[in-house]
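One protein chain is absent from this view; the other protein chains keep their places.
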């Protein structure tokens, strides 16, 4: 890996800006659900913030993202506006999808957020298609599919990696390995010692990185993105991380190893990056506090915006089923 | 690979008996179709005879086989009786499936021939289940799924190998790599340098062998079978071979490399084994000629048996849809 | 629903009032106790994984061992394939496809294989598996997590489809499904899991293919199943207030459905309404309406009516989701207007 690809201090600060936003947004989401202000199936991404924050440091708005139910961190990092996000998860007309998609199907093409799927594995075949579109038009855009460790065992993973490899598509398969698929631990479902090892079966690069380490994560993502833009084809990145709050909101976590979980939470990657920025003189405590305060304020505003937005008319039930024929 | 597992002369002769039967049966099938005596979609396996012949030298009638549309060689090697086979492909009541299955769905549980599927990849998930049954009952039976190189790119392959690995199932994934999937050449569809390389992604043994070499094929199959019986889990075998007559009967082969095809036919594995048996003094020309004559006679008889067997009554259209509830 | 709760046999032990979830759990447990060939597989089904995301199989692996109750990778083709293979050699697997929408990744195994192997093998093999799956609107889960797709499977020759609406039927249909020699799709309504019902006999079996008259009535026949059946029962008051006496039939088995019971009732009342949560177009109601209109031609007092979801994916936003599936109010309105 080339050392000169960074990240430099500014980039690291940018990664922190994103990560802090993601963390605050997750905390607020859980609070809003706990207090009963909103009802929805919520898949907390707390603990996984560094991965998309570091990834998106090297993506442009034109690049494509296909993510999953546990993907609000990915989308916020890619640039989904808070107001549109919150209005959507509140089921309001000002939501990205007019309230019709909800948290599992957030979409925002303006920032390249093309599809969010609730079906395990299904981000990958579609990301291939987006990348194929880039290849056809020669527009240099890359597509990123995110998915979990559990998803690496489903058929769509295999079909997608093989086709991407044969077609040399500008696509990045970003596995966020949080060691669990719902309640099932990695080893009980996944035969590969590392998911990254599976890349060899497709003759493509595959690498396991510490997804909670912004430097490593940034570098690997950057390499994969550069490779894709250069027409050298897909990369499989297995970003190691941990899910702090169980599979879905309300999940009692009984199946998780308590010590493992405690250790992971102790090593919370977001405050870790915060300390690093201060320790390395990249930012001051005051600067970061200001960033965080601004984030809180913007989330406050988004929540209020969302709750003030109207609920959809019942006529929306049957619109957007078909478009108008040309 | 242990040297003491053979094959000895008698085993090699047994492999030849099977291979000669398979070859003669394919030749007769194509003839019967060409002359219009039977009509059916026919997927010639000519060129691939050694693989199941060597495999079945180490299987018992109790072991399970799940094969595919191009699988009559597998089934004959596993012991399907010629009369039942021919009556089935002629659509007659004396066929294994009373004429209702046909050449793509031949079934014969008495010899462990449990399922024949026309869907690419679908042999594998079911073979896992048979192997799971063995594991549950501790009866030591192994299950073999056969499939082609093209099938190694479909989702079911991946899901099956992963589950078999995690569950340590007594199953063998036998890929008959004949370098084409329908009209598409291996490299144009398959990203792995060798399909066997994919085994590493499941932490199971994977090996590429010359499937046309009875010694190599016998040994690898034997090792995999022994491993499965010993409870050590699945093996992926990629047996290299070649399909002499295109994908399906009537296929004009225009997409195939002529020189490659000519060379493969020149190296026809069945006469090659025949010569070996004579050269090594395992059998005499007379013995082999007698074997071959007997085979022809039994095929003659089977074809006549089949054509003399009645066609099913129309009432069969709606029987065997449901069974009787207990 | 008293008739669905009466066992043919006398004096069996009674199962106390339990929830749907407990009834399903107990039915599987009792079947496993009775026959060691009954095995369970699916994502998270074993106890280290908490016996399923909702806990329907909780306690089973603790009691019968992780050999017989096996958590799987997320790989629905492999799950159904494993169930099919094991069933071919004498086991009776109860496989879970967590949500009905995930049957879409296992359709080949279900439709091309499980449903067809008996026929294609000329009766040499058969596939006695149960596929449990849950679905249903109500939890704001959006477009990919709560479709009712029973019409696809009813259209598939060789398999059976059941959908209980109460704990006793849930128990009895599960026991029957496990006993059945063919693949049975067993549909669980998610919001109904915690609904309690009457007590029932411990060896209670609900034969496949038999509907139940959940409530007798004279003016209109309402045919339904799964959660919508309870909406129909919830509509009784409003219908009675409007002077409409409805006979409510719980189909219980969707395929093959009980033509005799449905047609006898519709012949008696002269009016037929079919209600279900699936999209109305090309749904289960179409087949029932087609058969009833044909076989009762000239004998009905009003055209057969159907009430299903609109032609749209399931929306997320609560008011839209609430308006998506037929509820007691809309059923009452439809039945009343049919009787005008």
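All chains are identified by letter, namely A, B and C, in their written order; residue positions are counted from 1 within each chain.
Keep in mind that, in the parts below, contacts are C-beta pairs under 8 Å (C-beta built on N, C-alpha and C of every residue); 3 or more make two chains touch, one makes a residue touch a chain.
None of the values given here were measured: they were computed from a predicted structure.
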item	value
Sole contact to the chain not displayed, among B:34, B:139, B:284 or B:318	B:318
Among A:131, A:220 or A:270, residue touching the chain not depicted	A:131
Contact residue for the chain not shown (choose from A:95, A:148, A:233 or A:246)	A:95
Hidden partner chain, residues of chain B it touches	39-41, 91-92, 97-105, 117-121, 150-151, 153-156, 181-184, 188-190, 247-248, 254-255, 311-312, 314, 316-318, 321
Sites on chain A contacted by the missing partner chain, in the whole complex	64, 66, 95-101, 105, 107-109, 114-115, 117, 119, 122, 124-134, 136-137, 143, 155-156, 159-160, 162-163, 166-167, 319-326
Where the missing chain touches chain C, by residue	101-105, 107-108, 111-112, 115-116, 119-120, 142-144, 149, 151-152, 154-158, 255, 278-279, 281-287, 289-290, 293-295, 297, 300, 302-306, 310-313, 315
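Criterion: only the chains that are shown with their structure count from here on.
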item	value
Relative to chain B, chain with the most remote C-alpha centre	A
Cα-centroid distance, chain A relative to chain B, in whole angstrom	45
Chain A and chain C: spacing of chain centres that average the CA atoms, whole Å	37
Chain C residues counted as touching two or more neighbouring chains	72-73, 75-77, 105
Chain B, residues touching no fewer than two other chains	155-156, 159, 162-163, 166
